[in-house]
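One structure is given below, represented as structure tokens, and several questions about it will come after.
Some chains have been omitted; the remaining ones sit where they do in the full complex.
Lettered A, B and C in written order, each chain numbered from 1.
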């Protein structure tokens, strides 16, 4: 109820604050017998880690996951998989100046209003550090999906006004992991990196878009009406910090199309139904049709910048907040594994749900 | 689990198919003592009704709601409010030709694959006729919100490439209900109507955008992490038939902005915290901050068109589907009350959830 | 949340009041393709019906179920199965005298306190008439279980101090349906009927016990920890009107046993594990082990009696409530199909849940 759980059968319940003892979660729905590839899970965490390159926050988090329960000798038993990532770099005192100030476009004011109390240190529960738990749960989901041949791959397709214009079909997505901005178009990657570096020097931040492709998903995932597969994916993505929009398949661009242009014609190939085009984004009537599922996620420029800003404090005084601290100039490179993690959890959950029908 | 329920405390569980006996639902969480203004509820249904103008589907549905339980003399008792809208215009035979054909970009193929059986008549459960239940539940939610002074107003802001460029703040939203396309800009409305009429004559369909503004929502609605208020709104909107995208506040346009441009500065007015700009769309850290909540919903061109199309049938034969039947050339005018209904349900649910904290 | 839903994947959401328009529900999780045997479902309803014999309430309810959605030509499509049983014998005026009186040991006072409003006619939502919806949903669950060979049979094992002392294994449970008290021991049945008839003439009521046996349930049903199979069965039974206690397997009698007497020794037979005794009641660690699942449910004497009683009214005046109305002198004969229905729903739900593990 309180928003700390995600999923129905494959389910993460997360906990933790930016500067408390640690961040972690409980994963339910892991297939009994699944081998937990710890190296892979740690690798996913490393992809999310700050301090991994010169265009991310310098906060140093080694972020090693400790599993407390749910497996025996690295094999999942079907009982809850609990894990914690202990916080190490807890420079809480850095935040003393923010104890009574509401940072613009952050969650300080709303948390204080809702709860009457908040952990001001680094955003507390509202910190993006919470997404660590998602990455761990998503990595385990990926291990489950791997056995079905399903892959989930995200990449940076836009930073500021620098856009990858090619379709994902015309890109080699494997290239995304070969550069620090995670853009599979090498030329565009260079431009993006240079641009983000400039933004960082200006003590500012900038937005971006993460695109994601889910391949080989079986036909039949998703439930009709309120739990359409894309509605679950949409909630998943919109729940990530700094996300402002979600579109799948033809998305907002469908608005300007005619039905006769937009409809995906069916045909037969290899003994099964395919569609010639895929404006549906692999989902029809809320249920996967076997084509690639793809979507785009819009991230705003992160609210933390190294510039003085006008705001108010808890007592209602208008104050100037002095620039201080560490931040990501552009969140999308590190958001990429988080988008994948949430997508993998949605798909794993729907694979389990779909087993109950027939 | 099976996707027929929406909401946690204010909750709709819906049922019904396009050409079965009827469509309806059970609403839980209605405040005991609430006066059910039947005229208002019927009025909301009439706004969704096909056949209401020359730019909507000619299917004639008088759609009168019958409440079966949950009230005594029109006053809610806090027990489940069950209702049904009986189907009248059930020309099932119209659909005999579609029994074995998978209509392009419809849910026929995915339903058949998932369930092994489907009600082919008018789309069955996947028909937009299901949204009737949402409008009823949303109307009751609006009655609850009215007592708190909260208003929910949606309008058509784009049809094809015809866009309202003004902010909602510079429009008189009350004008939306004065024309059949539900656009509050009278000149643009005329152009949109003419354009849709042309599309209809061409036996085609076109997409559009519905914008929505929630005013006077209290501070503190929404839960952190996975149930952020905008994530719930996003799921709600994406669950509506034909929706392809959702964005709130600055949305996708935030991608191209710098943090220093995007951040909403706080200041004091009338003894409470306000923000000078509202790129946050009234939600920060997933929780409402008292400013207007606003968002945009992208609708694709509906898949039903009066043109012959290539497709396949259940036996895997490639066939030409002959044009036949009735359809909406553009769904957004009738989608407007549905968007409002879903938004009202999300807000009512979060008002109830928020009571549990303090 | 508001207590109107039962089950996770096989799920009933019910609605309706004793003297409103009708009582009904929505069933989710019905296997697509299941043939709905309407005659069987109606037969189950008839078993619950008042007026079926001289020892039950004379209220005449023909109680015919009308399905509104979820099937096509009597075959379930996997979409929500909505149904309503219209109230016919609505002698609301009978209850005018109870509008402001709190009947002893009824829900009048608590509903009024909780909601500030209540439907006083025949108990409104708190009436046992609500159990109609359970019987319908349970009948559909039985049809699903039938395909797996699972049977659910309940019978009356005690009325007042008249007890069936034999184990269910030594009874022919089919005999339960051959007498109006639903006791499979014909001699005891006669005594019970005579006793209940006397209680009825005295304008009083008496309690009883319903025993239930679930045979051929597969191994592996139930989830550990909080959703142990017997915990779900217990909640199911305790949610039935007038139930005061639940025990399974050796139940309360286990208290006086030693572990060395109580433990069920395993052995092999027909290639699979069995237990020689079954004090575990077919459930170990919350999970079914393939032996018979059996349990007992205690029903209090119903609160409605035809005697004057002291009580208070809404204004806090102490008043004498005059005897009036119709009632069941002993609820257990009619409770038997309700116990079966709830048990069938729990098992069906767990069959679906269990599909998600391996």
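The definition used in the following text is that a residue touches a chain if its C-beta (ideal position, glycine included) is under 8 Å from a C-beta of that chain, and two chains touch if they have at least 3 such contacts.
Since the model is a prediction, treat every value here as computed from it, not as a measurement.
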Quick tally, homo complex: 3 in view, grand total of copies 4
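Simple rule for what comes next: only the chains that are shown with their structure count from here on.
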Looking only at residue numbers at the chain A/chain B interface, is the share used by both copies over half or under half? Answer same or different. same
So the centre of each chain is just the mean of its C-alpha atoms; given that, what is the distance between chain A and chain C in Å? 46
Using Cα averages as centroids, what's the distance between chain B and chain C in whole Å? 39
Chain A and chain B have mean C-alpha positions lying a whole-number Å distance apart equal to 26
Which chain C residues sit where two or more other chains touch them? 9, 29, 32, 78-79
Along chain B, where are the residues that touch chain C in the complex? 1-2, 4-5, 8-9, 11, 13-17, 20-24, 26, 28-29, 32-33, 66-70, 72, 75, 77-82, 84, 114-119, 124-125
Which residues of chain C touch chain A in their complex? 9, 29, 31-32, 78-79, 224, 352-353, 355-358
What residues on chain A touch chain B, complex-wise? 1-6, 8, 14, 102, 104-111, 113-116, 125-126, 130, 158, 160-161, 199, 202, 204-209, 219-220, 222-228, 230-232, 234-236, 238-239, 244-252, 254-268, 271, 273, 275, 279-281, 283-289, 298-305, 307, 309-312, 316-318, 353-354, 356-358
